[in-house]
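What you see is part of a larger complex, with each chain still in position.
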Amino acid sequence: MAEVSLKDVEKRYAMVPVLSGLNLDIADGEFTVLVGPSGCGKTTTLNMIAGLESITGGTLRIGARDVTTLPPKDRDIAMVFQSYALFPHMTVRDNIAFGMKIRKTPKAEIETQIRQVAQRLRIDDLLDRLPKALSGGQRQRVALGRALVRRPGVFLMDEPLSNLDAKMRIEARSFLTKMHQEVGTTTVYVTHDQAEAMTMGSKIVVMNGGKIQQAAAPLEVYNRPANQFVAGFIGSPAMNFLRLLYDGNALLDQACRLRIAVPECRRAALAGQQGKTVTLGVRPEHFRILQPGAIPGSDSIAFNVDVVQHLGHEILLDLSAGDHRCIARLPPSDRSKLGDDRLFSIDMDHVHYFNGDSGENLIDYAWQQ
Amino acid sequence: MASSASRFDDGTFVGFARRHVFVTVFGVAVPLLVFACFIGYPIVYTIYLSFFEWNGMAPQKKFVGFANYAYLLHDKYFYIALVNNAKWLVVSLVFPVSLGFLIAYVMKARLVFAPSLLRTIVFFPVTMSLIAVGLMFLLILNPVFGAFDTLLRSVGLGFLVHEWFGDYRIALYTLAVISGWAFTGMPMIFYFAGLGDVPKETFDAARIEGAGHWRMIRSVALPQLRPVTAIIVMLTLFESLRAFDLIAVLTKGAPFGMTNVLGYLVYMESFWNSRFGYGAALSVVILVIAGSLAALLLGKVLKGAFDV
Amino acid sequence: MSDATLNASAMRRGSFASVLPKLAATLLMLVLAAVWLGPLLLIVMTSIKSNAEFLAGPFALPRSPTIQPYIDVWFGLGFGTLLRNSLIYATAGSALAVTLALVPAFALSRMNVPGRKWIFGLLLTGLMLPQQTVLIPLYDTLRTFHLLDTKIGLIIVHGVYGMPLQVLILRGFMTTIPPEIEKAAYVEGATDFQVFWKVILPLSVPGILVGYTLNFIAIWKEFVFGLVFLNSEENFPVTVGMLKLNSDRYLAVFNLPAAGLVISQLPIVILFILTYRQISGGNLSGAVKG
Amino acid sequence: ASGVKMARAAPAELRYFYRAPWPSSEVYANWLIDEWNKKNGDRVHVTGASVDGETYKTKQTIELSSSNPPDLFYSWEGGRGKEIVDNGFSADLTPYYEKYGWDKKLNPAGVTLSVYNGKKHFVPTEMCASVVWYRKDIYEKLGLKVPTTWDELMANAQKGKEAGLAAFMLANQKKWPSQFMWSAILVNKHGLDVYDGLINGTIPWTDPRAVDVTAMMQKLAQDGMFEPSFNSIDLGPAMVPWTQGHGLHWYQGSFNLGRFRGDQPQCCVVPMDFFPMPAFPGKKPVMSVFAEDTIMIHANSPNKDAAAEFLDWMVSDAAMSKKLEIDKPFPSNVNSDLSRLSEMEQRLGKAMAESGSFTFMHVDHATPPAISDKFLDGVQGVLAGAMSPEDAMKLTEDEAARVKKS
């Protein structure tokens, strides 16, 4: 068990910076999820923690030790790869025993450990198979077993579930969460998957372009995104953004077809934005349909329904109003049809306001709390 | 209609040929025809000839049944050659194949500077004709003024100096090592390419698990390179069984037949001693050995690598 | 760059274990370079000495370099014709080998030819056959087709004997082309031939280059076929001409064989410089992949 | 230079297949063919093809039995020649010998060798003799006399050895050089008839006299009479110790004159001379004189007369003199003008011409290759100390028996 701390960590490939000034503290036993668009440097970060990539600047500490230049084997870490990276020529048993054999763990000890881990992962009857004779989910568990058995200080996982199909992914997600609850090893977890990011970690680190955008608890990131990037990245379907002009009281679009009054309590935060563009962020679930005949309020917009997507437990509507495009999430009982013109109200308690240029969230939640 | 479907898909060659005329003609018929004329006929002829006694010139061949094979069983030279072939193969596997792998690994792991230069240098002799290689080493390993001996003496390793071609205990190894020198580039590039196909993550995983280079080679790289190894071993096997040019250039079997290998024996018996029937019998033996070892290799070690 | 940094800092911290493999590998490289480069340098050195100078000090650096050996051996053996012939054989022979191998490789890698295992195995026997075995029957075959002592005859022989290895290489390479690409072509309306010609062939170019180069080298090195199936000097390839250098009488003058050797190797050096990236890069991967 | 020529049919095509062991041989052959074609090309046109000596055999085997064989071809004499004759590839040249009077101008030893079953089958174009070469300068330095008996030779050898020299150069890597000495010793010690008996198979190789000579060779090796590493040095490289003065004697064929001359037009690079293998007590010494280049006419050639005409051109005084000028000695035409050679070479030439018709070929020429091969292996094995003389001769005899049986 160990905490991980990155201080001003940098990575350059042939002088091209890929990561710059990364600062991140991961507490002992914490489950941290790294998310971000492809190419933002998640894998690179993980590889640097693992020691697979050299660190070109800054310091990396694991536990009490500065491990910046140590080779992987001296860092007390274990890693699970997206492709599992099982040794294809070794049985499950040998795969799991590999690290222990290298460390010259006594035979009997190895056997005990393997049995324990295999039982916990429910792979005890697969021990003599080769990886190619396993299903995706089983492989994933073997990879996990190989990492678990050494009781490392830190677990690193790079999209370990992305090769599984939807069903297995949900299962494995619960499984990993429980596992972490039991063993409590510090874990850094990279994923592309919204649901994984939201549900698995106690902290989400959102990265973009080699920089950390926000690092906070999942609901915090969901409800109080630091900036427009984070807001758009977390949540599926993504948050809807409306670029509007702030006139001191309300947000207007250029064609003047839209006018959304800003609640009193938010005006202070938006004070500096008068006459400038503000991006209004509305999550799909914060649209509500007004019954036909209802009187349009200060928070209502008339949308045209472009596409209706029945998902069974919910309905997604692709909406448009002039140049603005939105997606709304509605209960399955909704009866909207393609081509309908409907009036929607926005739940103004849950909208977000972003600086039209920098994308910064204009509300300072920290102060608000 | 269903019957017509199964008629077309009956899995027979005729069914296939009817649907894929182009492939059948140019992918199967033409190559097999060419093969039959230029490779198949010689093989059949060789087998036929192995039952005759013939000096290569006489218009008549004398049928002798299995006499050539019977003689072969007591031919001391045959056994010398057979054992030499085995030694040659072992040296080839230990020296060029292992070293080729090692160089490839070292380059892939970026452990050396200027890996492409090293690759170029080591690959270059592959392009040299064995005559050229032979001539070169005749000069270098010459017992009178050879650079190699001179070098050994000048660095105080004079006790290592031997009659590289003259000492019957080591001459064969000298030849095998020379052939290895010329051959190393081949396994090297095959392994280099093969290493590129081994998932990088398995190396990363092994590193994290604490494996050093030795362990990495033994437990991660080599097992995953088995198909490459099998191809290389197979080509090495074929090469070593066929080899005769280097021996023809360098020793002609000297000293006293101790550097004969099967391939050279075929040449010797056929063209030098004018016993073409016997030479053919030796060829058949080579074919059988090569074929069965290849089959063994493909069937066991390399299961699936050639799945066609 | 990054590795060097890592290396430097590791050394700074005295972590000897992580530098050791690199040191060993670098040492290994130096030794290897010497082992592989040494003989070649020695030959070049010998080739620019006079015979007397060689006899005086075979291992010494040339004191008065001369190109006389090159001139002697060039005209003595008629290297102009020899090189031209070799170029013709190697170029055309490997082209033929590749051409012959392309469709079979396509059939064996992409099509469900019934009995393809046997066809492939049969072709492989071409790799096992000792060359010296086939000389007499092959001579018959060539005579039957009136191809003895013709360039075209030798080209055909080289082409056919190059084919099995080409099939092996190209088949391996073609199996790495994703089947969907080929399926897409079929769905778009292509026939077998069009799939082969418009899709598989262009995509196999790297594999073809590798195979061609290896075959070129093999033909350039070969001498037995050339020796037996050719009679006229104007048809001889370099290697057959070079055989004279191997006669023990020629070896009385060491600089001549050395010079001949250098000359005979020059074109291949050039080819090698042009294509070694292909053959030593990852492009063989297809050839060796299961 | 006749006036108006009649329109004629296409000229007869002659294919001439030869060996070109030296760069100069090639030049000479080209001259020979060009000259002929200049004069007779519209009537009989000759095209030549050459390969090197060792591989020549592979080529020859295939070519001779082909449907389109060469009209004239190089052949070895002795065992290999017999094979060719026995298979009916070689035309009987006796009529041409008579027609052109070749007997009179050709070296008698060469003419004798051309006889198979009472008929002459080839024309020698180059002759050789095997003699003991010695370093004149070292002889002077050590105060040695040219020996006339085996014992004197041994005494000189002993002195040379004591002076730190190789008493005899052998250069036996390619196996055949050692048998030069072997056969010379056998002939000189036990007589030509014993040697002929061994060659013809009337005396087994295991005969004590053959074993005795093998044992003598073994003794020489054990006594350190040969250069160090003699079994792994080839003739070419052996020139280095020879020129550097590390060897005293060298029993070798005169075809090495080219080697001894180096880049010079005449022999030799170092001061050297020769003497015939000296006599053993009670025996008359015999010098080995043999044909180095011999030309046959193919029995199936449609142009035998034309081929014979070309042969006559080859051994003509003019062609032979040119051969001396361009190529190495010695011409088979005894009338050739040797004056452009050094005194020593001329002496050797004379000795060959006068050696008479009863000499001998070394084992590798005299016997079929299969036998000589084993014989050579045996001798090399004995010299290396890996085989006993008895075993070596047994190896040879076994092979001879196998050859005889088939």
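In order of appearance the chains are A, B, C and D, and numbering begins at 1 in each one.
As a working rule, contacts are C-beta pairs under 8 Å (C-beta built on N, C-alpha and C of every residue); 3 or more make two chains touch, one makes a residue touch a chain.
None of the values given here were measured: they were computed from a predicted structure.
K.L.:
Given that one copy of each protein chain type is placed in the view, how many copies of each are in the entire structure?
P.N.:
Putting it as a formula, the complex in this file is A x2, B x1, C x1, D x1.
Note that in this section only the chains that are shown with their structure count from here on.
K.L.:
Using C-alpha centroids, which chain lies at the maximum separation from chain B?
P.N.:
A
K.L.:
Quick one: report the Å distance separating chain B from chain C, using the average Cα coordinate of each chain.
P.N.:
That gives a centre separation of 15 Å.
K.L.:
Got the chain D residues that touch at least 2 other chains?
P.N.:
54, 58, 62, 174, 234, 237, 240
K.L.:
For chain B, which residues are shared contacts with two or more other chains?
P.N.:
56, 138, 142, 145, 267, 271
K.L.:
In the complex of these two chains, what residues of chain B are touching chain C?
P.N.:
11-13, 15-16, 20-24, 26-28, 30-32, 34-35, 37-39, 41-43, 45-46, 49, 56, 102-103, 106, 109-114, 116-132, 134-140, 142, 145-147, 150, 181, 184, 189-190, 192-194, 196-197, 212-213, 227-228, 231, 235, 238, 241-242, 244-245, 249, 262-263, 266-267, 270-271, 276, 279-280, 283, 286-287, 290-291, 294, 302, 304-308
K.L.:
Taking the touch rule as given, give the residues of chain B at its contact with chain D in the complex, in rising order.
P.N.:
53, 55-59, 62, 71, 138, 142-145, 163-168, 171, 248, 251-257, 267-268, 271-275
K.L.:
Quick check: in the complex, which residue numbers of chain A touch chain B?
P.N.:
So the residues of chain A in touch with chain B come to 47, 50-52, 71-73, 77-79, 81-90, 98-99, 102-103, 146, 150.
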